[in-house]
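To keep things clear, I will list the structure first and then write my remarks on it.
Shown here: the complex without one of its protein chains, the others still in place.
Presenting chain A:
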Amino acid sequence: MSEGFTITPDPSREGETPLLQVRDLQITFKTVGGEVNAVRGVSFDLYQGENLAIVGESGSGKSTTATAILDLLAENGRVSGGSALFNGKDLTKLSRKEMEHIRGREIGYVPQDPMSNLNPVWNVGFQVKETIEANTSLRGKAAKDRVIEVLKEAGLPDPASRLRQYPNQFSGGMRQRVLIGIGMSARPKLLVADEPTSALDVTVQRRILDHLGTLTREHGTSVLFITHDLGLAAERAEKLVVMYKGQVVEYGDSKEILADPQHPYTKRLVAAAPSLASRRIQSAVEGKSTPGTVGDAIAVARSEAAQSEVATEAPLISVDNVTKIYNISQGGFRKTQFKAADNVSFQIAKGKTMAIVGESGSGKSTIAKLFLKLEDITSGTMTFDGRDVGSWPKRELLEFRRRVQPVFQDPYGTLDPMRSIGASIAEPLQTHGIGDKASNRKTVAELLEQVSLPADMANRYPNELSGGQRQRVAIARALALKPEVLVLDEAVSALDVLVQAQVLQLLADLQAELDLTYLFITHDLGVVRMVADDVTVMRQGQVVEAASTDEVFENPKEQYTIDLLVAIPGGKFEFGKSA
(Lines give C-alpha, C1' and ligand atoms only; values in the text may rest on other atoms or scores of the structure.)
Protein backbone atom coordinates (compact mmCIF):
# COMPACT_ATOMS: atom_id res chain seq x y z
CA MET A 1 0.00 0.00 0.00
CA SER A 2 1.12 3.52 -0.73
CA GLU A 3 2.55 5.45 2.20
CA GLY A 4 1.12 8.74 1.02
CA PHE A 5 3.62 11.52 0.42
CA THR A 6 5.03 14.45 2.27
CA ILE A 7 3.38 17.80 1.74
CA THR A 8 5.65 20.78 2.21
CA PRO A 9 4.17 24.22 2.82
CA ASP A 10 3.74 26.24 -0.35
CA PRO A 11 6.70 28.61 -0.71
CA SER A 12 4.37 31.49 -1.49
CA ARG A 13 2.35 30.87 1.68
CA GLU A 14 5.26 30.84 4.10
CA GLY A 15 4.15 30.78 7.72
CA GLU A 16 0.45 30.38 7.01
CA THR A 17 -1.51 27.40 8.29
CA PRO A 18 -3.58 25.78 5.56
CA LEU A 19 -7.36 25.89 6.04
CA LEU A 20 -7.67 22.24 5.15
CA GLN A 21 -4.83 19.79 5.57
CA VAL A 22 -5.58 16.32 4.29
CA ARG A 23 -2.92 13.78 5.18
CA ASP A 24 -2.67 10.22 3.92
CA LEU A 25 -6.45 9.80 3.89
CA GLN A 26 -7.59 6.20 3.50
CA ILE A 27 -11.19 5.20 2.90
CA THR A 28 -12.49 1.65 2.96
CA PHE A 29 -15.84 0.28 1.82
CA LYS A 30 -17.32 -2.95 3.04
CA THR A 31 -18.88 -4.86 0.15
CA VAL A 32 -20.14 -8.38 -0.46
CA GLY A 33 -16.76 -9.27 -1.95
CA GLY A 34 -14.85 -8.02 1.10
CA GLU A 35 -13.19 -4.71 1.96
CA VAL A 36 -12.38 -2.33 -0.88
CA ASN A 37 -9.84 0.46 -0.43
CA ALA A 38 -11.46 3.24 -2.44
CA VAL A 39 -9.04 5.97 -1.40
CA ARG A 40 -5.43 5.11 -0.64
CA GLY A 41 -3.31 7.87 0.83
CA VAL A 42 -4.64 11.20 -0.41
CA SER A 43 -2.82 14.31 0.86
CA PHE A 44 -3.16 17.97 -0.01
CA ASP A 45 -3.13 21.47 1.48
CA LEU A 46 -5.82 24.04 0.81
CA TYR A 47 -5.12 27.59 1.96
CA GLN A 48 -7.61 30.32 2.78
CA GLY A 49 -9.02 31.84 -0.41
CA GLU A 50 -7.43 29.20 -2.61
CA ASN A 51 -9.24 27.00 -5.13
CA LEU A 52 -8.26 23.38 -5.47
CA ALA A 53 -9.66 20.84 -7.92
CA ILE A 54 -9.57 17.07 -7.57
CA VAL A 55 -9.65 15.61 -11.08
CA GLY A 56 -10.17 12.01 -12.03
CA GLU A 57 -12.40 9.66 -13.96
CA SER A 58 -15.33 7.77 -12.45
CA GLY A 59 -14.13 5.38 -9.78
CA SER A 60 -10.96 7.34 -9.07
CA GLY A 61 -12.11 8.18 -5.53
CA LYS A 62 -12.46 11.92 -6.05
CA SER A 63 -16.06 12.20 -4.84
CA THR A 64 -15.39 9.73 -2.04
CA THR A 65 -12.62 12.00 -0.76
CA ALA A 66 -15.00 14.97 -0.75
CA THR A 67 -17.79 13.07 1.01
CA ALA A 68 -15.31 11.89 3.65
CA ILE A 69 -14.33 15.50 4.34
CA LEU A 70 -18.02 16.31 4.83
CA ASP A 71 -18.48 13.13 6.87
CA LEU A 72 -21.22 12.02 4.47
CA LEU A 73 -19.79 8.64 3.47
CA ALA A 74 -22.28 5.89 2.69
CA GLU A 75 -23.04 3.57 5.59
CA ASN A 76 -20.69 0.85 4.41
CA GLY A 77 -17.73 3.22 4.09
CA ARG A 78 -15.34 4.49 6.75
CA VAL A 79 -12.13 6.48 7.03
CA SER A 80 -9.59 3.79 7.78
CA GLY A 81 -6.54 6.00 8.15
CA GLY A 82 -5.07 9.46 7.85
CA SER A 83 -6.55 12.78 8.84
CA ALA A 84 -8.31 15.85 7.47
CA LEU A 85 -7.45 18.89 9.60
CA PHE A 86 -9.84 21.77 9.13
CA ASN A 87 -8.91 24.83 11.22
CA GLY A 88 -6.96 22.51 13.47
CA LYS A 89 -9.85 20.09 14.02
CA ASP A 90 -9.63 16.59 12.56
CA LEU A 91 -12.87 16.17 10.60
CA THR A 92 -12.52 12.39 10.57
CA LYS A 93 -12.61 12.22 14.38
CA LEU A 94 -15.40 14.64 15.24
CA SER A 95 -18.67 13.47 16.77
CA ARG A 96 -21.85 13.73 14.75
CA LYS A 97 -22.95 16.76 16.71
CA GLU A 98 -19.67 18.64 16.23
CA MET A 99 -19.73 17.79 12.54
CA GLU A 100 -23.29 19.10 12.17
CA HIS A 101 -22.06 22.35 13.61
CA ILE A 102 -19.28 22.63 11.04
CA ARG A 103 -21.28 21.40 8.05
CA GLY A 104 -23.19 24.25 6.45
CA ARG A 105 -21.73 26.82 8.83
CA GLU A 106 -18.03 26.45 8.09
CA ILE A 107 -18.02 24.06 5.17
CA GLY A 108 -20.66 24.63 2.48
CA TYR A 109 -21.61 22.04 -0.10
CA VAL A 110 -22.87 22.36 -3.68
CA PRO A 111 -24.11 18.99 -4.92
CA GLN A 112 -23.91 17.60 -8.42
CA ASP A 113 -27.42 17.14 -9.70
CA PRO A 114 -29.57 20.28 -9.52
CA MET A 115 -32.60 18.24 -10.58
CA SER A 116 -32.70 15.94 -7.55
CA ASN A 117 -31.14 18.05 -4.83
CA LEU A 118 -34.06 20.37 -4.20
CA ASN A 119 -37.13 18.93 -2.52
CA PRO A 120 -39.99 19.23 -5.06
CA VAL A 121 -42.75 19.61 -2.43
CA TRP A 122 -41.32 22.72 -0.76
CA ASN A 123 -40.94 26.13 -2.34
CA VAL A 124 -37.47 27.48 -2.94
CA GLY A 125 -37.65 30.19 -0.30
CA PHE A 126 -38.47 27.64 2.38
CA GLN A 127 -35.51 25.48 1.46
CA VAL A 128 -33.01 28.34 1.63
CA LYS A 129 -34.55 29.63 4.85
CA GLU A 130 -34.24 26.16 6.39
CA THR A 131 -30.48 26.26 5.84
CA ILE A 132 -30.15 29.77 7.17
CA GLU A 133 -32.12 28.99 10.33
CA ALA A 134 -30.07 25.87 10.90
CA ASN A 135 -26.76 27.70 10.66
CA THR A 136 -27.38 31.22 11.93
CA SER A 137 -29.34 32.93 14.66
CA LEU A 138 -31.52 34.81 12.16
CA ARG A 139 -35.27 34.18 12.47
CA GLY A 140 -38.52 35.48 10.97
CA LYS A 141 -38.28 38.62 8.88
CA ALA A 142 -34.51 38.83 9.27
CA ALA A 143 -34.13 35.28 7.99
CA LYS A 144 -36.40 36.04 5.05
CA ASP A 145 -34.39 39.11 4.13
CA ARG A 146 -31.28 37.01 4.29
CA VAL A 147 -32.85 34.45 1.92
CA ILE A 148 -33.45 37.17 -0.64
CA GLU A 149 -29.93 38.46 -0.18
CA VAL A 150 -28.44 34.99 -0.58
CA LEU A 151 -30.39 34.23 -3.74
CA LYS A 152 -29.51 37.62 -5.16
CA GLU A 153 -25.85 36.92 -4.50
CA ALA A 154 -26.18 33.57 -6.21
CA GLY A 155 -27.30 35.45 -9.30
CA LEU A 156 -30.97 34.54 -9.31
CA PRO A 157 -32.90 37.33 -11.05
CA ASP A 158 -35.77 38.89 -9.06
CA PRO A 159 -35.37 36.69 -5.96
CA ALA A 160 -38.09 38.33 -3.84
CA SER A 161 -40.89 37.25 -6.16
CA ARG A 162 -39.36 33.81 -6.74
CA LEU A 163 -39.37 32.71 -3.11
CA ARG A 164 -42.79 31.15 -3.40
CA GLN A 165 -41.98 29.24 -6.57
CA TYR A 166 -41.30 25.52 -6.61
CA PRO A 167 -38.21 23.80 -8.02
CA ASN A 168 -40.12 22.50 -11.07
CA GLN A 169 -40.67 26.12 -12.14
CA PHE A 170 -36.90 26.64 -12.31
CA SER A 171 -34.50 25.71 -15.11
CA GLY A 172 -31.46 23.55 -14.33
CA GLY A 173 -29.18 26.58 -14.24
CA MET A 174 -31.47 28.47 -11.88
CA ARG A 175 -31.71 25.48 -9.56
CA GLN A 176 -27.95 25.26 -9.46
CA ARG A 177 -27.85 28.94 -8.50
CA VAL A 178 -30.24 28.20 -5.64
CA LEU A 179 -27.99 25.34 -4.51
CA ILE A 180 -24.96 27.63 -4.65
CA GLY A 181 -26.95 30.16 -2.62
CA ILE A 182 -27.72 27.48 -0.03
CA GLY A 183 -24.08 26.36 0.04
CA MET A 184 -22.83 29.93 0.55
CA SER A 185 -25.66 31.10 2.81
CA ALA A 186 -23.76 30.84 6.10
CA ARG A 187 -20.57 32.36 4.66
CA PRO A 188 -18.55 29.17 5.02
CA LYS A 189 -14.77 29.26 4.94
CA LEU A 190 -14.71 26.30 2.58
CA LEU A 191 -17.11 25.35 -0.21
CA VAL A 192 -17.08 21.82 -1.56
CA ALA A 193 -18.47 21.76 -5.10
CA ASP A 194 -18.98 18.23 -6.42
CA GLU A 195 -19.28 18.42 -10.23
CA PRO A 196 -21.35 21.58 -9.74
CA THR A 197 -22.13 22.14 -13.41
CA SER A 198 -21.69 18.85 -15.24
CA ALA A 199 -25.45 18.49 -15.76
CA LEU A 200 -25.73 21.93 -17.40
CA ASP A 201 -25.23 23.33 -20.88
CA VAL A 202 -21.80 24.89 -21.54
CA THR A 203 -22.96 28.49 -21.78
CA VAL A 204 -24.94 28.15 -18.55
CA GLN A 205 -22.00 26.37 -16.95
CA ARG A 206 -19.67 29.24 -17.81
CA ARG A 207 -22.02 31.87 -16.40
CA ILE A 208 -22.53 29.96 -13.17
CA LEU A 209 -18.86 29.22 -12.62
CA ASP A 210 -17.96 32.85 -13.34
CA HIS A 211 -20.49 33.91 -10.78
CA LEU A 212 -19.32 31.34 -8.24
CA GLY A 213 -15.76 32.58 -8.75
CA THR A 214 -16.71 36.20 -8.09
CA LEU A 215 -18.79 35.29 -5.07
CA THR A 216 -16.15 33.15 -3.38
CA ARG A 217 -13.41 35.67 -4.14
CA GLU A 218 -15.44 38.43 -2.52
CA HIS A 219 -15.88 36.44 0.66
CA GLY A 220 -12.44 34.88 0.63
CA THR A 221 -13.98 31.42 0.52
CA SER A 222 -11.79 28.49 -0.47
CA VAL A 223 -13.35 26.14 -3.01
CA LEU A 224 -12.72 22.43 -3.34
CA PHE A 225 -13.86 21.42 -6.82
CA ILE A 226 -14.51 17.82 -7.70
CA THR A 227 -14.57 17.36 -11.46
CA HIS A 228 -13.85 15.00 -14.31
CA ASP A 229 -13.16 17.94 -16.63
CA LEU A 230 -9.48 18.80 -16.82
CA GLY A 231 -10.15 22.06 -18.66
CA LEU A 232 -12.63 23.22 -16.06
CA ALA A 233 -10.24 22.30 -13.27
CA ALA A 234 -7.36 24.24 -14.78
CA GLU A 235 -9.52 27.25 -15.44
CA ARG A 236 -11.17 27.45 -12.02
CA ALA A 237 -8.49 26.25 -9.62
CA GLU A 238 -4.88 27.22 -8.93
CA LYS A 239 -4.07 23.84 -7.47
CA LEU A 240 -4.74 20.41 -8.91
CA VAL A 241 -4.91 16.94 -7.41
CA VAL A 242 -5.03 14.27 -10.10
CA MET A 243 -6.44 11.00 -8.78
CA TYR A 244 -6.30 7.57 -10.34
CA LYS A 245 -7.62 4.39 -8.73
CA GLY A 246 -7.78 5.95 -5.27
CA GLN A 247 -4.28 7.41 -5.33
CA VAL A 248 -2.85 10.83 -6.03
CA VAL A 249 -0.71 10.60 -9.14
CA GLU A 250 0.09 14.27 -9.48
CA TYR A 251 -0.30 17.34 -7.28
CA GLY A 252 0.67 20.94 -7.83
CA ASP A 253 0.04 24.13 -9.76
CA SER A 254 -2.74 23.41 -12.23
CA LYS A 255 -1.30 25.31 -15.18
CA GLU A 256 2.07 23.71 -14.64
CA ILE A 257 0.56 20.23 -14.61
CA LEU A 258 -1.48 20.83 -17.75
CA ALA A 259 1.43 22.35 -19.62
CA ASP A 260 3.89 19.73 -18.51
CA PRO A 261 2.26 16.54 -17.23
CA GLN A 262 4.79 14.15 -15.71
CA HIS A 263 2.96 11.03 -14.63
CA PRO A 264 1.99 8.70 -17.50
CA TYR A 265 -1.65 8.81 -16.41
CA THR A 266 -1.77 12.61 -16.36
CA LYS A 267 -0.06 12.66 -19.75
CA ARG A 268 -2.73 10.37 -21.09
CA LEU A 269 -5.50 12.47 -19.58
CA VAL A 270 -4.09 15.71 -20.98
CA ALA A 271 -3.64 14.19 -24.42
CA ALA A 272 -7.21 12.89 -24.56
CA ALA A 273 -8.96 16.02 -23.28
CA PRO A 274 -11.04 17.45 -26.09
CA SER A 275 -10.46 21.15 -26.52
CA LEU A 276 -10.46 23.81 -29.17
CA ALA A 277 -6.86 22.98 -29.86
CA SER A 278 -7.71 19.35 -30.71
CA ARG A 279 -7.44 18.13 -34.27
CA ARG A 280 -9.56 15.64 -36.14
CA ILE A 281 -8.73 12.07 -35.25
CA GLN A 282 -7.06 10.30 -38.11
CA SER A 283 -7.61 6.65 -38.69
CA ALA A 284 -4.51 4.59 -38.10
CA VAL A 285 -5.76 2.34 -40.87
CA GLU A 286 -5.94 5.15 -43.39
CA GLY A 287 -2.76 7.00 -42.50
CA LYS A 288 -0.67 3.84 -42.06
CA SER A 289 0.78 5.60 -39.06
CA THR A 290 1.82 3.50 -36.11
CA PRO A 291 -1.21 2.78 -34.00
CA GLY A 292 0.18 4.44 -30.90
CA THR A 293 -1.62 5.84 -27.92
CA VAL A 294 -4.87 7.66 -28.24
CA GLY A 295 -3.15 10.95 -27.70
CA ASP A 296 -0.74 10.47 -30.56
CA ALA A 297 -3.57 9.88 -32.99
CA ILE A 298 -5.44 12.98 -31.90
CA ALA A 299 -2.43 15.13 -32.40
CA VAL A 300 -2.10 14.11 -36.04
CA ALA A 301 -3.28 17.01 -38.12
CA ARG A 302 -5.64 16.52 -41.01
CA SER A 303 -3.76 15.96 -44.20
CA GLU A 304 -4.32 18.49 -46.92
CA ALA A 305 -4.93 15.74 -49.43
CA ALA A 306 -7.87 14.32 -47.56
CA GLN A 307 -9.44 17.73 -47.40
CA SER A 308 -9.14 18.63 -51.06
CA GLU A 309 -10.88 15.50 -52.30
CA VAL A 310 -14.30 16.85 -51.20
CA ALA A 311 -16.27 15.53 -54.10
CA THR A 312 -18.87 17.38 -56.09
CA GLU A 313 -21.07 14.27 -56.33
CA ALA A 314 -24.62 14.31 -54.95
CA PRO A 315 -24.79 14.14 -51.15
CA LEU A 316 -25.78 10.82 -49.61
CA ILE A 317 -28.10 12.52 -47.13
CA SER A 318 -29.98 15.70 -47.85
CA VAL A 319 -32.23 17.43 -45.35
CA ASP A 320 -34.35 20.21 -46.80
CA ASN A 321 -36.48 22.66 -44.81
CA VAL A 322 -37.46 20.02 -42.26
CA THR A 323 -39.89 21.10 -39.55
CA LYS A 324 -41.22 18.98 -36.71
CA ILE A 325 -44.12 20.16 -34.59
CA TYR A 326 -45.15 18.29 -31.44
CA ASN A 327 -48.64 18.68 -30.02
CA ILE A 328 -48.24 18.88 -26.30
CA SER A 329 -51.31 18.03 -24.26
CA GLN A 330 -52.03 20.68 -21.63
CA GLY A 331 -54.50 18.49 -19.79
CA GLY A 332 -58.04 17.96 -20.97
CA PHE A 333 -58.41 18.75 -24.64
CA ARG A 334 -56.18 21.79 -24.75
CA LYS A 335 -53.05 21.40 -26.77
CA THR A 336 -50.12 23.63 -27.54
CA GLN A 337 -47.76 23.24 -30.42
CA PHE A 338 -44.04 23.01 -29.94
CA LYS A 339 -41.65 23.45 -32.84
CA ALA A 340 -38.79 21.07 -32.09
CA ALA A 341 -37.17 21.58 -35.49
CA ASP A 342 -37.75 24.65 -37.58
CA ASN A 343 -36.84 24.71 -41.26
CA VAL A 344 -33.64 22.71 -40.88
CA SER A 345 -31.49 22.00 -43.94
CA PHE A 346 -28.09 20.35 -44.41
CA GLN A 347 -26.31 17.83 -46.60
CA ILE A 348 -23.87 15.04 -45.83
CA ALA A 349 -21.53 13.58 -48.46
CA LYS A 350 -20.77 9.88 -48.48
CA GLY A 351 -18.00 8.85 -46.09
CA LYS A 352 -18.08 12.14 -44.18
CA THR A 353 -19.06 13.09 -40.66
CA MET A 354 -21.62 15.80 -40.04
CA ALA A 355 -21.86 16.96 -36.44
CA ILE A 356 -25.06 18.59 -35.23
CA VAL A 357 -24.17 20.52 -32.13
CA GLY A 358 -26.40 22.42 -29.75
CA GLU A 359 -27.49 22.76 -26.14
CA SER A 360 -30.47 21.01 -24.61
CA GLY A 361 -33.69 21.90 -26.39
CA SER A 362 -31.90 22.78 -29.61
CA GLY A 363 -33.70 20.07 -31.57
CA LYS A 364 -30.55 18.13 -32.43
CA SER A 365 -31.89 14.82 -31.17
CA THR A 366 -35.20 15.44 -32.94
CA ILE A 367 -33.32 15.55 -36.24
CA ALA A 368 -31.76 12.17 -35.42
CA LYS A 369 -35.14 10.65 -34.57
CA LEU A 370 -36.70 12.01 -37.75
CA PHE A 371 -33.92 10.65 -39.90
CA LEU A 372 -34.14 7.25 -38.21
CA LYS A 373 -37.86 7.23 -39.01
CA LEU A 374 -38.68 6.91 -35.32
CA GLU A 375 -40.89 10.02 -35.68
CA ASP A 376 -42.78 11.49 -38.62
CA ILE A 377 -41.68 14.68 -40.31
CA THR A 378 -44.23 17.52 -40.12
CA SER A 379 -43.04 19.28 -43.27
CA GLY A 380 -39.99 19.33 -45.52
CA THR A 381 -38.08 16.41 -46.95
CA MET A 382 -35.21 14.17 -45.95
CA THR A 383 -33.63 12.18 -48.73
CA PHE A 384 -31.25 9.27 -48.38
CA ASP A 385 -29.39 8.07 -51.46
CA GLY A 386 -31.73 10.08 -53.67
CA ARG A 387 -34.95 8.67 -52.16
CA ASP A 388 -37.41 10.44 -49.88
CA VAL A 389 -37.17 9.01 -46.37
CA GLY A 390 -40.65 10.24 -45.40
CA SER A 391 -42.42 8.33 -48.17
CA TRP A 392 -40.17 5.27 -48.07
CA PRO A 393 -42.51 2.34 -48.85
CA LYS A 394 -43.44 0.29 -45.81
CA ARG A 395 -42.51 -3.05 -47.33
CA GLU A 396 -39.05 -1.75 -48.13
CA LEU A 397 -38.62 -0.33 -44.64
CA LEU A 398 -36.39 -3.23 -43.64
CA GLU A 399 -34.01 -2.20 -46.40
CA PHE A 400 -33.86 1.35 -45.00
CA ARG A 401 -33.33 -0.05 -41.51
CA ARG A 402 -30.46 -2.14 -42.80
CA ARG A 403 -28.69 0.84 -44.34
CA VAL A 404 -29.15 3.36 -41.50
CA GLN A 405 -28.34 2.34 -37.94
CA PRO A 406 -28.28 4.26 -34.62
CA VAL A 407 -26.03 4.29 -31.55
CA PHE A 408 -27.54 5.94 -28.48
CA GLN A 409 -26.21 7.86 -25.51
CA ASP A 410 -26.79 5.88 -22.37
CA PRO A 411 -24.36 2.95 -22.21
CA TYR A 412 -26.45 1.41 -19.44
CA GLY A 413 -29.69 1.50 -21.40
CA THR A 414 -28.45 0.56 -24.82
CA LEU A 415 -28.17 -3.20 -24.24
CA ASP A 416 -30.94 -5.49 -23.04
CA PRO A 417 -29.67 -6.62 -19.60
CA MET A 418 -31.44 -9.96 -19.91
CA ARG A 419 -29.77 -11.02 -23.15
CA SER A 420 -26.18 -12.04 -23.72
CA ILE A 421 -23.83 -9.83 -25.75
CA GLY A 422 -23.85 -12.38 -28.55
CA ALA A 423 -27.66 -12.45 -28.68
CA SER A 424 -27.80 -8.65 -28.77
CA ILE A 425 -25.35 -8.41 -31.66
CA ALA A 426 -27.06 -11.26 -33.53
CA GLU A 427 -30.52 -9.70 -33.23
CA PRO A 428 -30.20 -7.57 -36.38
CA LEU A 429 -29.07 -10.62 -38.35
CA GLN A 430 -32.05 -12.67 -37.18
CA THR A 431 -34.50 -9.85 -37.76
CA HIS A 432 -33.32 -9.49 -41.33
CA GLY A 433 -33.12 -13.24 -41.89
CA ILE A 434 -29.42 -13.25 -42.59
CA GLY A 435 -27.39 -16.42 -42.04
CA ASP A 436 -27.98 -19.46 -39.87
CA LYS A 437 -26.95 -20.07 -36.28
CA ALA A 438 -23.41 -21.18 -37.06
CA SER A 439 -22.62 -18.41 -39.51
CA ASN A 440 -24.15 -15.82 -37.17
CA ARG A 441 -21.88 -16.98 -34.39
CA LYS A 442 -18.94 -16.39 -36.67
CA THR A 443 -20.24 -12.96 -37.70
CA VAL A 444 -20.68 -11.96 -34.05
CA ALA A 445 -17.08 -12.94 -33.33
CA GLU A 446 -15.89 -10.88 -36.30
CA LEU A 447 -17.94 -7.86 -35.24
CA LEU A 448 -16.57 -8.04 -31.69
CA GLU A 449 -13.07 -8.15 -33.10
CA GLN A 450 -13.87 -5.14 -35.27
CA VAL A 451 -14.68 -3.09 -32.17
CA SER A 452 -11.56 -4.45 -30.39
CA LEU A 453 -13.35 -6.73 -27.97
CA PRO A 454 -12.52 -10.39 -27.34
CA ALA A 455 -14.75 -12.86 -29.19
CA ASP A 456 -15.54 -14.84 -26.03
CA MET A 457 -17.44 -11.81 -24.77
CA ALA A 458 -20.41 -13.12 -26.77
CA ASN A 459 -21.41 -15.37 -23.86
CA ARG A 460 -21.24 -12.60 -21.28
CA TYR A 461 -24.03 -10.34 -20.08
CA PRO A 462 -24.01 -6.51 -20.12
CA ASN A 463 -23.72 -6.23 -16.32
CA GLU A 464 -20.08 -7.31 -16.51
CA LEU A 465 -19.11 -4.59 -19.00
CA SER A 466 -17.92 -1.04 -18.45
CA GLY A 467 -19.72 1.88 -20.08
CA GLY A 468 -17.17 2.14 -22.88
CA GLN A 469 -17.34 -1.57 -23.59
CA ARG A 470 -21.13 -1.47 -23.74
CA GLN A 471 -20.94 1.40 -26.17
CA ARG A 472 -18.54 -0.60 -28.34
CA VAL A 473 -20.95 -3.54 -28.28
CA ALA A 474 -23.72 -1.14 -29.35
CA ILE A 475 -21.53 -0.07 -32.27
CA ALA A 476 -20.90 -3.72 -33.17
CA ARG A 477 -24.65 -4.34 -33.19
CA ALA A 478 -25.19 -1.30 -35.39
CA LEU A 479 -22.52 -2.57 -37.80
CA ALA A 480 -23.96 -6.09 -38.05
CA LEU A 481 -26.05 -5.28 -41.12
CA LYS A 482 -23.18 -3.50 -42.87
CA PRO A 483 -24.98 -0.16 -42.89
CA GLU A 484 -23.90 2.91 -44.83
CA VAL A 485 -24.91 5.49 -42.24
CA LEU A 486 -24.52 5.53 -38.47
CA VAL A 487 -26.58 8.02 -36.49
CA LEU A 488 -24.58 8.63 -33.29
CA ASP A 489 -26.84 10.39 -30.79
CA GLU A 490 -24.52 11.63 -28.00
CA ALA A 491 -22.83 8.26 -28.35
CA VAL A 492 -19.73 9.19 -26.34
CA SER A 493 -21.16 11.84 -24.00
CA ALA A 494 -21.54 9.60 -20.97
CA LEU A 495 -18.02 8.19 -21.15
CA ASP A 496 -14.88 9.16 -19.24
CA VAL A 497 -12.50 11.23 -21.32
CA LEU A 498 -9.95 8.45 -21.97
CA VAL A 499 -12.62 5.95 -22.89
CA GLN A 500 -14.32 8.60 -25.00
CA ALA A 501 -11.12 9.20 -26.95
CA GLN A 502 -10.76 5.47 -27.45
CA VAL A 503 -14.29 5.11 -28.83
CA LEU A 504 -13.82 8.15 -31.08
CA GLN A 505 -10.63 6.57 -32.43
CA LEU A 506 -12.55 3.37 -33.07
CA LEU A 507 -15.24 5.30 -34.94
CA ALA A 508 -12.60 7.03 -37.07
CA ASP A 509 -10.97 3.68 -37.92
CA LEU A 510 -14.31 2.11 -38.81
CA GLN A 511 -15.21 5.07 -40.99
CA ALA A 512 -11.99 4.71 -42.97
CA GLU A 513 -12.29 0.96 -43.21
CA LEU A 514 -15.97 0.67 -44.11
CA ASP A 515 -16.55 4.03 -45.83
CA LEU A 516 -19.26 4.93 -43.30
CA THR A 517 -21.15 8.20 -43.17
CA TYR A 518 -21.79 9.60 -39.68
CA LEU A 519 -24.54 11.88 -38.43
CA PHE A 520 -23.00 12.84 -35.10
CA ILE A 521 -25.29 14.49 -32.55
CA THR A 522 -23.48 16.11 -29.61
CA HIS A 523 -23.46 19.00 -27.16
CA ASP A 524 -19.68 18.97 -26.88
CA LEU A 525 -17.79 21.20 -29.27
CA GLY A 526 -14.47 19.70 -28.21
CA VAL A 527 -15.63 16.32 -29.47
CA VAL A 528 -16.89 17.90 -32.69
CA ARG A 529 -13.40 19.17 -33.37
CA MET A 530 -12.07 15.65 -33.03
CA VAL A 531 -14.48 13.82 -35.33
CA ALA A 532 -16.43 16.03 -37.69
CA ASP A 533 -15.82 17.25 -41.25
CA ASP A 534 -18.76 19.62 -41.17
CA VAL A 535 -20.75 21.20 -38.37
CA THR A 536 -24.32 22.41 -38.09
CA VAL A 537 -24.90 24.54 -34.99
CA MET A 538 -28.50 24.46 -33.79
CA ARG A 539 -30.40 26.56 -31.30
CA GLN A 540 -34.07 26.30 -30.34
CA GLY A 541 -34.88 24.20 -33.37
CA GLN A 542 -33.15 26.43 -35.88
CA VAL A 543 -29.85 26.18 -37.69
CA VAL A 544 -27.59 28.99 -36.47
CA GLU A 545 -24.50 28.27 -38.49
CA ALA A 546 -23.35 25.55 -40.85
CA ALA A 547 -19.89 25.20 -42.29
CA SER A 548 -16.82 23.00 -42.33
CA THR A 549 -15.36 22.21 -38.91
CA ASP A 550 -12.20 24.22 -39.47
CA GLU A 551 -14.19 27.24 -40.54
CA VAL A 552 -16.55 27.13 -37.59
CA PHE A 553 -13.68 26.83 -35.13
CA GLU A 554 -11.31 29.27 -36.71
CA ASN A 555 -13.70 31.81 -38.08
CA PRO A 556 -17.14 31.56 -36.48
CA LYS A 557 -19.67 33.93 -38.05
CA GLU A 558 -22.53 33.97 -35.54
CA GLN A 559 -22.43 35.33 -31.99
CA TYR A 560 -24.06 32.19 -30.62
CA THR A 561 -21.32 29.99 -32.07
CA ILE A 562 -18.71 32.28 -30.56
CA ASP A 563 -20.48 32.05 -27.18
CA LEU A 564 -20.42 28.28 -27.39
CA LEU A 565 -16.74 28.22 -28.28
CA VAL A 566 -15.78 30.61 -25.50
CA ALA A 567 -17.77 28.60 -22.98
CA ILE A 568 -15.75 25.41 -23.46
CA PRO A 569 -13.91 24.95 -20.16
CA GLY A 570 -10.18 25.38 -20.56
CA GLY A 571 -10.69 26.36 -24.17
CA LYS A 572 -7.87 28.83 -24.10
CA PHE A 573 -5.32 26.43 -22.69
CA GLU A 574 -2.77 24.69 -24.79
CA PHE A 575 -2.83 21.22 -23.30
CA GLY A 576 0.51 19.53 -22.89
CA LYS A 577 2.23 22.37 -24.71
CA SER A 578 5.73 21.55 -23.62
CA ALA A 579 5.21 17.79 -23.44
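Quick note on the criterion: a residue touches a chain if its C-beta (ideal position, glycine included) is under 8 Å from a C-beta of that chain, and two chains touch if they have at least 3 such contacts; residues count from 1.
The rule we apply is simple: contacts and distances are computed from a predicted model.
Between the names "Probable peptidoglycan glycosyltransferase FtsW", "ABC transporter permease", "Protein ImuA" or "DNA-directed DNA polymerase", the one given in UniProt for the chain missing from this structure view is "ABC transporter permease". Residue A:V248 is the one among A:L20, A:V178 or A:V248 that touches the chain not shown.
Of the candidate positions A:D388, A:E464 or A:D515, contact with the hidden chain is made by A:E464. Of the candidate positions A:A160, A:I328 or A:L374, contact with the hidden chain is made by A:L374. Residue A:R477 is the one among A:R280, A:K324 or A:R477 that touches the chain missing from this view.
For the options A:N76, A:N119, A:T214 or A:N321, the residue in contact with the chain missing from this view is A:N76. In the full complex, the hidden chain is touched by chain A at residues 2, 5, 7-12, 31-32, 75-76, 238-239, 244-245, 247-253, 256-257, 262-265, 268, 294, 372, 374, 397-398, 401-402, 404-406, 408-410, 413-420, 424, 427-428, 431-432, 453-454, 457, 459-461, 463-464, 466, 468-469, 474, 477-478, 481, 498-499, 502.
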